[in-house]
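== chain A ==
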Amino acid sequence: MSAHLLWVTPLVPFAVGLVMLLVRSPRLLAALDVAGSLAVLGLTLAVARTVSRTGSVSALGIFRADEVAVVFLLLIGLLAMAVSVATVGWMRQEVAHGQIRADRLRYYYPLVQGFVATMLITVLADNLGILWIAMEGTTITSALLVGFHGDKNGLEAAWKYIIVTTIGISFGLFGTVLVYGAAAHAQGGVFRGAMNWSSIAAIAPRLDPGIIRIGFIFVMVGYGTKAGLAPLHMWLPDAHSQAPTPVSALLSGALIKCALFGIIRFHTIARGACGPEFSQGVLLIFGLVSVVVATPFIIVQHDLKRLLGYHSVEHVGIIALGLGFGGRLGTYGALLHAINHGVTKALAFLIGGDAMSRYNTRDMRLMKGFLGIAPIAGTLFLMGAFSLAGTPPFSIFISELMVIRAGIATGHFVAVAVFLAMVVVIFAGLIHHVGQMVFGTADSNADRGREAPTLLLATALLASVMVLLGVWIPPRVDRLLTAATEVIVG
Partner candidate 1 sequence: MTRLAVWLGHLLIFAAAVLVAVLALGFLGGSTPPVHVALPPFFPFVAMSLSVDGLSAFFLLVIALVTAAAAIYAPSYLEAHPKGAGVLTISLGMFVGNMALVCCAGDFVTFLLAWEGMTLASYVLVVSDTRNDDSTRAGLLYLVMAHAGTAALLVVFLTLAERAHGFDFPALRAAARTLDGSSRTGLFMLALAGFGVKAGVVPLHVWLPKAHPAAPSYASALMSGVMLKVALYGIFRFSFDLLAPVSAPLPASWGWTVLLLGSASAVIGVLLALQQHDLKRLLAFHSVENVGIILIGTGLAMLLGGNRGPPQLATLALAAALLHTLNHAAFKGLLFLGAGSVQIRSGVRNMEELGGLARRMPWTAWLFLLGAVAISALPPLNGFVSEWMTFQALLLGGVRLGGASGLLAGVAASLLALTGGLAATCFAKAFGVTFLGRPRSAHAAHATESPAPMITGMLLLAGACVALGLAPGWAMRLLDRPTSELLGGAGASAVVTAHGPLVLTAGGSPDGLGATSISVTAAAALFALLAVGAWALRSWPRKAPRRLAPTWTCGMTPSARFDYTATAFAKPVRLIFAALYRPRRDIQKEIGPSPYVVRRLSYAGEVVDLAETVLYARVKRWITASAHEIRTYSTGRIHGYIAFVLATLVVSLLLFARP
Partner candidate 2 sequence: MGGTGQIAKAVAQAGLIVLLGPLVTGFVQKLKARLQCRQGASVLQPYRDLSKLLRKGTVQSDSASPFFRAIPVLVLAATVTAAALLPVLWAPAQPATLPLGDAILLIALLALARFLLAIGALDAGGAFGGMGASREMTVGLLVEPALMLAVFSIAVSVGTTDVGMLAARRETLTLAWQAPDLLALFAMLILMLAETGRIPVDNPDTHLELTMLHEGMLLEHSGPGLACIVLATHTKQLVTLTLVAALFLPLGLARGTAPAEIALATAAFAGKVLVLATFLGLVESSYAKLRFFRVPQFLGLGLVCAFLALALRIL
């Protein structure tokens, strides 16, 4: 039974999406959406429980759930749920403001469900080919969502997104092919499941290091493009800023992490084949570059969603840094940071979207006194901003602390120094922008309507997770992360 969960989990949103195609009424669509994502969350929790009981599970020879997968699975489930709850209120607002025609909702919701489903497959796939197919699937579904508004900018963003990430993905495929070839060669011929990560990782030490190097570089660049590592990130602020807000939340919170998941899988193989230095070195460079490149764009950014997009680039960089510093601590920190950033960034995007539709602008200089017109959301947003900036008692501080500690432990003092400097500058920029937006007095034409309860519910949930992980890491989570670290570091 428990093994079947693995293919049921992605099947549910697919089914829901298909059903939605037949539905007209917006209310019913919303209800289905929430129900579907609740089911997903439940299923992911079930999978997590199974894995925590019986270790890794696999099904149909192509699906497999180990602790690493569970970490990302839980993140996706949580975000899908929160986002779909928030969507209810948001969608009402959008339709009211005429941003979205009501009759197009029946394309929107199924696409989101499909998007979620593909992401689930990505993290549940054992077969690297399936992993790749699902990843490309996320690109296709989300590209349609990015361009959903159908205005010029939206289409431009969608085009850039699909083209650049498809190139990246094709690199990823090539890398996969090479690794597969190496594995097949090492075992002397093809065999069932030769493309499964579990079997390849098992024989990693026997793989030919030369070809694995090339393969890993291709995967790194390829999936790195999808993950938004600099300098492959340029599509990211465009896409994340143009997508409908809930989708931006999913893109930034979950999709990026899926790409990282892909990288992590190959990272493990590369560790086995060519020793830790190689892949860690690559990850370190990419991480550092991302943090450094993101900084200037953050401090001079005025478009709220672009700001958050560039900020995602920085945080992906931090995760890569954590993996690059390596060691149990660094990896643990990276995984924790993936969760923290996902939760916090989704929170920021959801409230940011609310603010944007309240002021009817994306320019933070024009949004003044958000705290005044939406006290609760404003407070949550401020908390989110502080968390993103890495101040305690919020979760991101803890994971950044671990990453830095790992860096110092492994003697990467220069990297740590650069990183800290950038963090301080980014802190300045971020808090400056957010302060501009939150404090002060709102001008008259801002929408002072009461805050949508569903939005508050969803964001409050995320905020509570954010704060909880900031002051206390529950033993279950700790066990999970430790086990995942073991899987990665081996």
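Quick note on the criterion: contacts are C-beta pairs under 8 Å (C-beta built on N, C-alpha and C of every residue); 3 or more make two chains touch, one makes a residue touch a chain; residues count from 1.
The candidates were selected such that all candidates are chains of the complex that A comes from, given by their letters.
Bear in mind the structure is a predicted one, so any value in this text is a computation, not a measurement.
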Task: Please find, within this complex, the candidate from 1 or 2 that touches chain A.
output: 1
- request: Spell out the residues on chain A that touch candidate 1 in their complex, using ranges where they run on.
  value: 156, 159-160, 163-164, 167-168, 171, 209-210, 213-214, 217-218, 220-221, 225, 231-232, 234-235, 238, 274, 278, 281-282, 285, 295-297, 299-300, 329, 332, 369, 371-372, 386, 389, 391-393, 397-398, 401-402, 404-405, 408-409, 416-417, 420-421, 423-425, 427-428, 431-432, 435-436, 438-441, 471-473, 478, 482
